[in-house]
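Note that one protein chain of the assembly has been removed; the remaining protein chains are unaltered in position.
Chain lettering (A, B and C) follows the sequence in which the chains are written, and residue indices restart at 1 in each chain.
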Amino acid sequence: MDLNDTPEQAAYRARARAWLQENRAQAPVLSGPGALTEEAEIIAARRKWQGRLAEGGLAGVTWPEDYGGQGLGPVEQVIAGQEISRAGVPGILDAIGVGMLGPTIIAHGSEEQKARYLGPMLHGEEVWCQLFSEPAAGSDLAAIQTRARRAEDGSWVLSGQKVWTTNAQFASFGLLLARTDPDVPKHNGLTMFVVPMDAPGVTVRGLRQISGEAEFNEVFFDEVHLPADADVGGVGNGWRTALTTLMFERVTIGLGGEGLGYDPLRFARALLAAGAQRDPLVRKRLGEIAAELTAVRFTGYRVLTALQQGQIPGPEAGLAKVTTVNSAIAAGDLIAEVLGPDALASESEWAYMISFLPGLKSAGGTEEILRNTIGERVLGLPAEPRLDKGVPFSELRAKETAAQ
Amino acid sequence: MDLNDTPEQAAYRARARAWLQENRAQAPVLSGPGALTEEAEIIAARRKWQGRLAEGGLAGVTWPEDYGGQGLGPVEQVIAGQEISRAGVPGILDAIGVGMLGPTIIAHGSEEQKARYLGPMLHGEEVWCQLFSEPAAGSDLAAIQTRARRAEDGSWVLSGQKVWTTNAQFASFGLLLARTDPDVPKHNGLTMFVVPMDAPGVTVRGLRQISGEAEFNEVFFDEVHLPADADVGGVGNGWRTALTTLMFERVTIGLGGEGLGYDPLRFARALLAAGAQRDPLVRKRLGEIAAELTAVRFTGYRVLTALQQGQIPGPEAGLAKVTTVNSAIAAGDLIAEVLGPDALASESEWAYMISFLPGLKSAGGTEEILRNTIGERVLGLPAEPRLDKGVPFSELRAKETAAQ
Amino acid sequence: MNLALSDEQVMLREAAREALSRVKTLEAARAALDGKQSLPDLWPTACEAGWPGLLIDEQHGGAGLDAFDAMLVAEECGRVLAGVPLLGHLAATAILSAAANATSFLPANASGERRAAYLPARPPADNDGAWSTERRSGLGREPVPAVGPTDGDGHAAVEGACAFVPDAPGAAVLVGAGERDGEIVAFAASSEQPGVQIEPVTRYDATRSLAHVTFAGAQAVILDCPIDALASAWHLAQALLAAESIGAVASALEVTVQYAKDRYTFGRAIGSYQAVKHQLTEVLRRMENGRSLLYYAGFAYRGAPAEFPLAAAAARCVAGGALDYAARAMISIHGGIGATWEHDAPLYFRRAQLSRLLLGGTEQATGRVAGEVFALAAR
Partner (left out) sequence: MNLALSDEQVMLREAAREALSRVKTLEAARAALDGKQSLPDLWPTACEAGWPGLLIDEQHGGAGLDAFDAMLVAEECGRVLAGVPLLGHLAATAILSAAANATSFLPANASGERRAAYLPARPPADNDGAWSTERRSGLGREPVPAVGPTDGDGHAAVEGACAFVPDAPGAAVLVGAGERDGEIVAFAASSEQPGVQIEPVTRYDATRSLAHVTFAGAQAVILDCPIDALASAWHLAQALLAAESIGAVASALEVTVQYAKDRYTFGRAIGSYQAVKHQLTEVLRRMENGRSLLYYAGFAYRGAPAEFPLAAAAARCVAGGALDYAARAMISIHGGIGATWEHDAPLYFRRAQLSRLLLGGTEQATGRVAGEVFALAAR
């Protein structure tokens, strides 16, 4: 058991640190004096910086070298993240593309797709977004209704709506899950597609959250035409392809507990500044929060150890998110009680956090669904009776509509 | 809105108080100097005292006058309880018989049964016990397996096992739910019986709890013969008859929150004695406990108001038990932390309470089943898919056994 | 013993629900938060319904009703998150009604022509002997304003501040507690004078009208009323906030139950899943507990004044927890959509988060419950 780098890891760390030392002056400034303020300017600068990071070997660390990656392991990816954070510079802009969608294309895409898309994705020239969730397909992802119909010439026509899409407002492409056959049970009739976000018929609309900010988007597809070879991984294989993406999502979540910025020290500093450090109630509550968040950090190291040994993290990795979100909610409660109503002032970082967390709780699957999955797949408990098994999707929909 | 007695209620209270003043010297002493210590002696004295209370009009307050009751309402019953508590004397011994089983016999029994059983029950001459729950039929009460088979002469032969039976060790009779037809769906093949506890083949065994004390019993029936007219409410109608008993149970629970002795003042006194009253954590925790327990007291008054107006309390009355048990658990935790390990010494009242509560949580139906029922019957939420509907009981059993 | 509502109370409640249904309060709350438009003024609605005079006796133009009636109206306001400035007004009129020398003010207060606001002043507890008022930020409390000597007209000068005073913006008269020579006195000051500064502040919930109030040599009438009336007003404000919260819980529950019946996942309505069903029954449990304590507070206000602090604090403690739980359940059962701006759930959430911090905070109410129980236990 060792938290230290192996010699190879130490060498990679040294290289990363040296590169950052040399190149950090090129990094966009996002806060403090001289910070960029315009959204468009920020995006442009971060895309450019992502390209530099990729050239420096600090993006796509686990991607194969053939596609511009480093061909290294998950520990090196974490080391890159640690060094970027240590240097005080922004990380890559398109974490979703590079972390989840690129690996999906590497696993299931055609050679033409890999050649066309991976390079510009890694270098931030083309940002990607993930088009899976729908208003009526959240927890039950396989219930999606966005429909792709085949035209006579083999091309596709896409209609429907996606939701909770990060980065859609400036993405070049999206990886989209659509229903191509409604007459088979719901997991069987799905196909994954590459969709150019500038295609006619694609509309992106910001979706404002409790805080008032548009953290996510809705994306509407109105008779969008896609070429015959736009599918990734084969027609009707969409569910299998999506599971690959979700597996990479889980890896990202498992390693990324700290990435959300819910650090016990940040909370402790706010409480110290308010002079609350001797209040026994504050101590009890902060102690519980800090203990849980510290646990999540070491759970991340355990996941990393498993990844290094070639194991794929199971769904239990999602429990780290449950812990993180619930601890951060408890921290928001505590800080609000200590600071009083000013913690809820519109410019307060705490008002932002308090507003953001309830939505985050459901993002990427509700806690309830996660607990079902873990109960069944990790603890081996029997599944709930499923009423939708083997039923053609079109029949299921008809039943629901009748019930309402 | 008024918490005071109406003139009629005040008159009843005055009568009750006067009677108690005159007769309290006859009440058995259960604690303090001169207290009875032998179990058998205590039971005998309490039975005798129950008879006196019945004569004084303080037991069976809501029973019809025809059967020795007072023919009064629920408020008078509460008043009787308040005055008994105020006088510092024990209440009736057979609260289960008089509160739940007697009313079931009044509702469903034959005239012969009413004439034979009600009088001795009310006067404590014959104590009763409720024989419903079984090892494999707790939450799912209709799954009981105790079997009554009809002999050629119309009499019955009973075999099986019951559990969680209070007072079985000194009861004269039990009201027992048995399966008389396994070949129909499970709710349909049940019958309620009167069982003499001294019949050959009946064995009572104490069931020790976490605390080490036998709060409940198991009761075994080995080819017990019952006469042909032992059924209550008709053969095959057992589920309907049982629902009546459960409805009276709910009334008892709804009114009886305070009866369990989980009084915030009792907890506050223990904390005061330990000098913990200024500790902010103690204050927060006691405050929450006391607020919830106080709520339960007024929920009881609301239930009583509804009863007075002729309404039957719904299943939501069971939420008062949830609140009471969980608040008392929280109080046990708090007191143990303040007093330290001595709170867990074998002679400590707190060790007893802490040990008793986890079992009480499941007694009379688990919290989960209660929440299902309330969600469906009070909030109108859809039921869970049931896999046992309309299936003959014998088939269901075969399936379960195969699955294990 | 009878906790049923009287016919008059049922009518009062129905009339309130009807009157408030004429305004789209939730839409207005969202628009106000957006800064698009200011909130509709619901005071005329309140005046028409006679709510300003609820606690003022009939001979002074009021309805002569009881705290429980006021709580019924507060509950209806909470149900639709209506920004009716009653909390401050009713607590203030409770003090004015108890003052022998304030009877001439009452008719204008009762009609609503002159709106009053209560300056929250927390009475001493078993573990804190001082009267105190809200601080602008951070833990701890501030002393109540200082009151100078009374002049020949019964007036005195007031110096000091009270933060986060509910319903102060637009109020004509401010009523609260001050300290003079170590004694607590009640005072009423017109807001229409240079020595009074009312600085409106908005925090998170646009339907909650708040202000920081500063007195700099303001002229006030010293009220000839018992200190008990000042203490009772604090507890009344707690009970009204609790009633508002229970109203909001009730409507959040209705909306969420309906959604749980309509929304399907994995081929079943989500309300058929235990995780959803049990969360909703927990909302119900907390709501019913809170409601039972509203009955207790309503009874105790006049029926058992010694128990009123316990009853009101317990109601606030349970109702505050119920609203926080209900708002979070509303968001989470609605899935992602419940966290979006267009949905009503965030409005309930904002209401819950701010309510928790006002009038001393829910936590102090919990501590007060403990203090009252310790005091009873020590007897």
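The working rule: a contact is a pair of C-beta atoms (placed from the backbone, for glycine too) under 8 Å apart; a residue touches a chain by one contact, two chains touch by 3 or more.
Just so we're clear, the structure is a prediction, and the values are computed from it rather than from any experiment.
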Worksheet item: Of the chains you can see, which ones touch the chain that is left out?
Response: A, B, C
Discussion item. Tell me which of A:Ser110, A:Asn237 or A:Thr323 is the one touching the absent chain.
Written reply: A:Thr323
Worksheet item: Which listed residue, A:Ala25, A:Ala40 or A:Leu379, touches the chain dropped from view?
Response: A:Leu379
Fill in: Absent chain, residues of chain A that touch it
1-6, 9, 75, 78, 264-265, 268-269, 271-272, 277-278, 280, 282-284, 286-288, 290-292, 294-299, 301-302, 304-305, 308-309, 316, 319, 322-323, 368, 371-372, 374-376, 378-385
Item to complete: Tell me where the left-out chain touches chain C, residue by residue.
Response: 273-275, 278
Discussion item. I need the residue numbers on chain B that touch the omitted chain, in ascending order.
Written reply: 133, 135-136, 138-140, 143, 163-164, 207-210, 212, 216, 274-276, 279, 281, 336-346, 351, 354-355, 358-359, 361-363, 366-368, 371, 384, 386-388, 391, 396, 399-400, 403-404
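Quick note on the criterion: only the chains that are shown with their structure count from here on.
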Worksheet item: Measuring from the mean of all protein Cα atoms shown, which chain centre lies nearest?
Response: C
Fill in: Whole-Å separation of chain centres (CA-atom averages), chain B against chain C
41
Worksheet entry | Interface hub residues of chain C, defined as touching at least two other chains | 268-269, 273, 276, 363
Discussion item. Counting only residues that touch at least two other chains, what does the list for chain A look like?
Written reply: 279, 281, 387
